[in-house]
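One protein chain omitted, others in place.
The letters A and B name the chains in turn, as written, and every chain counts its residues from 1.
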Amino acid sequence: MLSFQHGLNSSESETPLRNLEKPQPVAMSNDSTRLGLRQVSLGHRLWRGRWGLLFVAPFFLLFAVFSIYPILFSIWLSFHEWNGVPGRELAVGFENFRFALRDGLFWESMTNAALIFVLHLPLMLFLSLVLAVLLNQHFLKLQGLWRALIFLPHLTSMVAAGFTFRLILEKDSGFANAALGVLGISPIPWLDDVWWARISVALLLFWAWTGYQMVIFLSALQTIPPELNEAAMMDGANRIQIFWHITIPLLKPVIIFCFTVSVIGTFALYTETTILTGGGPIHATSTPTMEIFANAFLNLKYGYAAALSYIYFLIVVAATLIQLRFTNRGDS
Amino acid sequence: MNPSQSSIRKQNPMQHLVHGAIYVFIIAICIFTMFPFVWMFLSSLKPLSEIFGQGILPTNPSLDNFKRLFLETPALAALIRSFIIALTFTVFSVFFCALGGYGFAKFHFPGKSAMFAVMLGTMTIPFAVTLVPLFVMMRNVFHWIDTPWPLIVPGLANAFGIFFMRQYMVSVSDEMLDAARIDGASELQIFLRLVLPTTTPALASLGIIFFMGSWNNFLFPTIILRDPSNATLPVLIASLQGSAGRTPYDLIMAASVVSTIPMLIVFVLLQRYFYAGITAGSVKG
Partner (left out) sequence: MKPIHKLAAVALPIGLAAIIGVATQAQSGVKGEITIWAWGDPIKALKTVDDSFSKAFPNVTLKYVQKSPNDVNQGLKLAISAGSGAPDVLLIADSDLAQFVSLGGLTDVTTQTKPYLKRMNAYKWNAATLKGRVYSMPWDSGPVAMYYRRDVFQKAGVDINSIKTWDDYLKAAQIIKSKTGAKMLPLSKARNDSRFFETLLWQQGIGYTNKDGAVILDKDARAKVALDLLVKLFKDDLTADFESWTDPWYKTIAEGEIATLPMASWMGGFLKSWIAPKTVGQWGIVPLPTFSGSRARTSNDGGSHLAIPELSKNKEAAWAYIEYHLGRNESQLTMYKATDIFPSLESTYKDPMFNEPDAFFAGQKSRQIFAEAIKTVPNATVYTADYPEINGLMTLELQKMATGKQSAADALKNAANAIRERTRRK
């Protein structure tokens, strides 16, 4: 609730697309609402809020049916064994969770996601930051073109991109090894070796997401007043010092945002790994979502898949919170 | 020769070098990002045997793969279906999100904070958690397997979209709304005639994100659209490799091109909304 309140307040001062004045407090101030709480009956308050309720009602109806209910249903499922045939549900208590804790395949998939994350994110963050700073330089011509060309991969279907990468990285007849051959480098088993396959997945993610992060950084950079850099220059700082000591600290919230999106995104990988590597070789690029998918739709263990999905969810939430705590500590 | 002159003379070649290096670096990155597209396009013009050759340029470029794709597979139907689904989903979800975002931004009602908190909370829940129960619902309750509805209706309740629209709706001027009320406009009229038009850029940005998401969606459609004759484009592309015999990479490359081009067109036409939409999500920090 606290963070939510914070979100409400901070977002009210932000008007990303339009530079309007700071909006007036809505209808009633917080204080008068609180006053109203004491004085007016619920029925009356509902009547007074009827328009707001009406406006959010379609959303909340759909939301209850297609989000809240499935989330609760999933909890129920996780305590059952079920092959999907109606009437064959079997209550098993905590058995699914107990088994999940020693399910090597599932934990391997968590490790795989973590490794793929480590393999692409640091380099990607750095490169997209550098690119954003460079594209923000005044001397650079055709800025819009460069930005578009670097951003384009983000629009592509990962099915199309996955197949394309698969063919380019093919060990014996792919272009990548042919190009390396010209440089005198022997063929790399891109998709047939445990580590190279993870690197290949990381490469695909790197390709697809660098432009996305760059665009975000670029728009954040444009909010930094140029006077700040000019003042630093006057004090004798060079551009690299400005990058490390001014730009990065100022962009910190956006960097944290990109980091968090990547953590969640990497653990939720499905399409990329399914198409590019099929989760192999030797399970090396299987991801939690693929494990959940396989258990539900191939092995017909719906309840177990639901249990896995909750464990996975809790771990990602924990990881995100730890990371936020960690980055916030650096602040103070 | 005064010192400042010398520094200028010294700086210029140096600066040229640095600028040149920056151009080279950026162009190298662009080559990296563009190469897979180029390779995909060129491969779609090659026969299967040549796709597995190591050259880049097709020896006899031909549109044969595209012809076969549309004649031998239900690619045309999939293309149309993908488009209809993405468009329907986008229009309705943007409308619902605008509606809800407006409700949260400009009105007070009991339970508002709690509702908003629950909504934000569910945004962190990964899709994998609702994958199985949603599938079971679609199958046993709604009987919507192999129909487009599961790809449209559940997504209409989009917490991110509500959150996104709320941010913009907050900035709509209250004086303007109050003036319209005094003029006797109903709340619905105000929303449709005043609020929606003034927030068009936000609607466009959100719409583009939704359209892109729907167009490229793969995981949920693969479990919903089981019959190839009901497939969307990404599902169809993936199902081509499951057919018996050699994997038809020639058709797969052609289909990949077909699925990429519409997004490119949308991007070229509506670039700035793309960037605005993508960026807005991060403003929260």
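Keep in mind that, in the parts below, contacts are C-beta pairs under 8 Å (C-beta built on N, C-alpha and C of every residue); 3 or more make two chains touch, one makes a residue touch a chain.
Quick caveat: nothing in here was measured; it's all calculated off a predicted structure.
Considering the intact complex, the chain excluded from display touches A, B. Among B:His19, B:Arg226 or B:Arg272, only B:Arg226 touches the chain left out of the display.
Only one of B:Tyr23, B:Phe52 or B:Phe83 touches the chain withheld from this view, namely B:Phe52. Mapped onto chain A, the interface with the missing chain covers residues 83-86, 99, 102, 104-105, 170-173, 189, 192-194, 280-283, 297-300. By the touch criterion stated above, the residues of chain B touching the omitted chain are 52, 139-140, 143, 145-146, 226-228, 239, 242-247, 249.
One rule holds in what follows: only the chains that are shown with their structure count from here on.
A separation of 15 Å divides the Cα centre of chain A from that of chain B. Only residues 1, 4-5, 7-8, 10-12, 14-18, 20, 23-24, 26-28, 33, 42, 45-46, 48-56, 58-60, 62-63, 65-71, 73-74, 77, 84, 86, 127, 131, 134-135, 137, 139-140, 144, 146-161, 163-165, 167-168, 170, 173-175, 178, 207, 210-212, 215-216, 219-220, 253-254, 256-258, 264, 267-268, 270-271, 274-275, 288-289, 292-293, 296-297, 302, 305-306, 309-310, 312-313, 316-317, 320 of chain A touch chain B when the two sit together in their complex.
Chain B contributes residues 19, 22-23, 25-26, 29-30, 32-34, 36-37, 39-40, 43, 51-54, 56, 96-97, 99-100, 102-110, 112-113, 115-120, 122, 124-137, 140, 153-154, 156-157, 159, 162, 166-168, 170-175, 187, 191, 201-202, 205, 212, 215-216, 218-219, 223, 233-234, 237-238, 241, 249, 252-253, 255-257, 259-260, 263-264, 267, 271, 274-276, 278-280, 282-285 to its touches with chain A in the complex.
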